[in-house]
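Apart from one protein chain that is not included, each protein chain of the complex appears where it belongs.
A, B and C are the chain letters, set down in written order, and residue numbers restart from 1 in every chain.
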Amino acid sequence: MQIGIVGLGRMGGNIGRRLMRGGHQCIVYDHNPQATEALAKEGATGARDLGDLVAKLDAPRVVWLMLPAGKITEDTLADLQRILTADDVVIDGGNSFYKDDIRRAAQLREAGVHYVDVGTSGGVWGLERGYCMMIGGDDAIVRRIDPILSVLAPGRGEIPVTPHRDGRDARVENGYMHTGPVGSGHFVKMVHNGIEYGLMQAYAEGFHILKHKDLPELPEEERYTLDLADVAEVWRRGSVVSSWLLDLTAGALAQDGQLDGFSTEVADSGEGRWTIEAAIEEAVPAQVLSAALYTRFRSRDAESFPERMLSAMRFGFGGHKEFPVK
Amino acid sequence: MQIGIVGLGRMGGNIGRRLMRGGHQCIVYDHNPQATEALAKEGATGARDLGDLVAKLDAPRVVWLMLPAGKITEDTLADLQRILTADDVVIDGGNSFYKDDIRRAAQLREAGVHYVDVGTSGGVWGLERGYCMMIGGDDAIVRRIDPILSVLAPGRGEIPVTPHRDGRDARVENGYMHTGPVGSGHFVKMVHNGIEYGLMQAYAEGFHILKHKDLPELPEEERYTLDLADVAEVWRRGSVVSSWLLDLTAGALAQDGQLDGFSTEVADSGEGRWTIEAAIEEAVPAQVLSAALYTRFRSRDAESFPERMLSAMRFGFGGHKEFPVK
Amino acid sequence: MQIGIVGLGRMGGNIGRRLMRGGHQCIVYDHNPQATEALAKEGATGARDLGDLVAKLDAPRVVWLMLPAGKITEDTLADLQRILTADDVVIDGGNSFYKDDIRRAAQLREAGVHYVDVGTSGGVWGLERGYCMMIGGDDAIVRRIDPILSVLAPGRGEIPVTPHRDGRDARVENGYMHTGPVGSGHFVKMVHNGIEYGLMQAYAEGFHILKHKDLPELPEEERYTLDLADVAEVWRRGSVVSSWLLDLTAGALAQDGQLDGFSTEVADSGEGRWTIEAAIEEAVPAQVLSAALYTRFRSRDAESFPERMLSAMRFGFGGHKEFPVK
Partner (left out) sequence: MQIGIVGLGRMGGNIGRRLMRGGHQCIVYDHNPQATEALAKEGATGARDLGDLVAKLDAPRVVWLMLPAGKITEDTLADLQRILTADDVVIDGGNSFYKDDIRRAAQLREAGVHYVDVGTSGGVWGLERGYCMMIGGDDAIVRRIDPILSVLAPGRGEIPVTPHRDGRDARVENGYMHTGPVGSGHFVKMVHNGIEYGLMQAYAEGFHILKHKDLPELPEEERYTLDLADVAEVWRRGSVVSSWLLDLTAGALAQDGQLDGFSTEVADSGEGRWTIEAAIEEAVPAQVLSAALYTRFRSRDAESFPERMLSAMRFGFGGHKEFPVK
């Protein structure tokens, strides 16, 4: 089928490519004309601007937004709301906050335009592996765009079948899920990322313990110099902690066992934060997910004010007599 | 080659089976004669007691212990120390504390007996999938028992190859690793289990947030009733959080979405605790691994003393006037 | 001076009493006429309703709201906005969210009405000890209501003087602080409560460790049965952990060393949650404050879904073979 794609960055461009490989016709637009042109060379129809993109699509249209969450997505939706017509579908495939989805869907609904939110996991691997998608929206609309979703999804592949799934939604085993009403796709994707933070932190702490097992202050017979690349690799095979994140870790460590080339400052995106806020709204303890987020915050704090405050207190009770109690 | 196996529980029995399938000759002993007999029926040579087992093995012998960590392993080693002879090899394949390995190896060394510690992951799946093994001991001895290890290991299977591993130890890609001196096998396995706790807790917290997204106190349009079995399943395909633990979770949820049949009290074994102690010895922050352990502690605390203490304090400053400040 | 008080619960009633003791004239109103009447008997002027209260006050009026945060405060402010006149002052002394303060102040400003937010600590002890107050609002208005604030505040008392405070705002040493613009009073009070949660949890964990030092599974010579009431008491004198919360704890434990009468379910109010949200907005790690909040969440979770999920995973890898991997 025909689809418009707005935003041709790493994710959006590959989504277009995978859709074209699957036989779909893509009208594409990026505010950077070179990005538009590049995809046009691969078979897409380039558009000059949003209006041109909408004009080149047959009604009822399907427009997939793949833009950074926040102002640019917000502005583009406002523009689209003015030029789309009733029964068109807008898909937000980015990392929007699910409460924004709910608000936007209500606004677009006034113009008869449908809104679908798609949480998309897979990163740069998606072009080859397919995208794991969590989709929120009305059932009829999600069914309408199924040709697109089924092409983007990874499919069943060679992944072992889970028993007891007879009679369940077959789309799920193909790697995409209609999670519920508008917002629920991004909500599930948000929690996915929250879990991702926790998993990553668990590995990071464990490997840290392995790495420091050679500290000179340990008793000599209890000191080991462990080959972390080999540990990660061996755990990929038959161990309880095998995972895709471990695969990536094994790859990184095999290249550089000290990981010297990587930043000590770790960014966090909205999802990790929103996950904690959702936990708090639901009164759900989320100690591990919080700790993972806080580690990233800490990694970017060069000021170290709380640590200096601890030092000041220690100094206060242990080190001097200047502050009189009476 | 020939090997003695002591301890024929779920793990030990299957290890024997997998070794026999691989062409090895197993002399087996369990303090429960029925367990010994059962394996004998499958082709092993049963032994009446430790002495009989040792007598039936050709020197230099190889004896694999697969016993619960602690007193029983300790006692069996003491017995073996008396009857084994120089150049024999004892392998502790259980979950012993690595500092115990170091002490025991030193003791056995006095009698010329070699000690190898093998951390074994794979659980009940090992018979079919093979066992991921982390092995501590002298290089020559680990090489000597390679025929056993290579049969127990999962092998390369269809797991994608990690790049940049040229020239590295090929055993690792077959799922077993000589981690270093005595104790290092169990040390690495211990941290493996610590990570396992953290991963499990990350999933548990995330699914808890998903599950409670239908709480009546949330705004109606932000309430979703999510199918957790489907969420787990869809994440198995192309998502960043895919893992073997997620595979197991998807299976459990497909059978019973409420997990009503499972205990609310979660046991912990030594490894989770020792991992935190190792972190503290090394001054490594282990917030996530600790939180995972503490959740298990908390799950078994019916007394709730600290919670009552919080309530008492709240009552103190908010609720009554009985305690005079002046 | 003259002041109207709306809301005569435990906090509001005592605030009126302390103000009257300090020579101020109080016009009071509670939606429960008995509460109004009770305070009228102690010297206040009772009002039938908000309109009556406003009518009985000379312009420019000062009205102190001491109501539960949320809808009732919101509604009362809406009512007041209709009947107050330019240059009147509304004080919200409750536990409102500081972002609500900012919004409300902007609304009232349109009618020329001033808004001051007062975070009030002291609980039921405030009548005797005075209230520690954190005050947000315009400087001129905060100065205008100083006669009220200075009477409510604890004053310098016998608390040792902090050195290096020469030239600093003297109000602070009397126990009240103009923290900054509107909202900042409640913001500082919110963080105060966040810290309070953390302090309480630190004591609760420590006493838990002391209490369980008599567990039968510990080695006999390392088992102690500690008198927790005495421990709390001795720490009140010269130790680094002495605090008012410890005073309260010592009192509770002296009455009932097991705290059997206290709830195992611990409530949390908005401030603890908002503190974490503020930390996340600022990218500040707040591990301890979060852990304290989560403990309270956990204390009220009878369902134990995440724990059952951990059990399900453990069962998956350790206990059965039903879920096929191949």
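By our rule, contacts are C-beta pairs under 8 Å (C-beta built on N, C-alpha and C of every residue); 3 or more make two chains touch, one makes a residue touch a chain.
Note that the coordinates shown come from a computational prediction; the quantities given were computed from them, not determined experimentally.
The chain omitted from view is touched by exactly one of C:76, C:184 or C:311, namely C:184. Here one chain is not drawn; of C:46, C:93, C:137 or C:175, the residue touching it is C:175.
Per the touch definition above, the residue from C:10, C:31, C:212 or C:300 contacting the chain not shown is C:212. As for the chain not pictured, it touches chain A at residues 123-125, 128-129, 200-201, 203-205, 207-208, 211, 244-245, 247-249, 251-253, 258-260, 262-267, 287, 291, 295-296, 298-299, 304-323, 325-326. Listed for chain B, the residues touching the missing chain in the whole complex are 160-163, 240, 268, 273, 276-277, 280, 283-287, 290-291, 293-295, 297-298, 300-301, 306, 317, 322-326.
Along chain C, the points of touch with the absent chain fall at residues 98-99, 102, 121-123, 125-126, 129-134, 153-160, 162-165, 168-169, 172-177, 179-181, 183-184, 187-188, 191-199, 201-203, 205-206, 208-210, 212-213, 215, 218, 221-222, 224-227, 229-231, 233-247, 250-251, 254-255, 275, 278-279, 281-289, 291-292, 294-295.
One rule holds in what follows: only the chains that are shown with their structure count from here on.
Because chain B and chain C carry the same sequence, their contact can be compared by residue number, and over half of the numbers here are used by both. Chain A has its Cα centroid nearest to the centroid of all protein Cα atoms in the structure.
Annotation, chain A versus chain B: rotation angle of 180 degrees from the Cα superposition, expressed as a multiple of 5.
The geometric centre of chain A is 38 Å away from that of chain C, both derived from CA atoms.
Averaging Cα coordinates per chain places chain A and chain B 31 Å apart.
Centre-to-centre separation of chain B and chain C, using mean CA positions: 46 Å.
Contact of a single residue of chain C with at least two other chains is seen at positions 287, 291, 295, 298, 306, 317, 322-323, 325-326.
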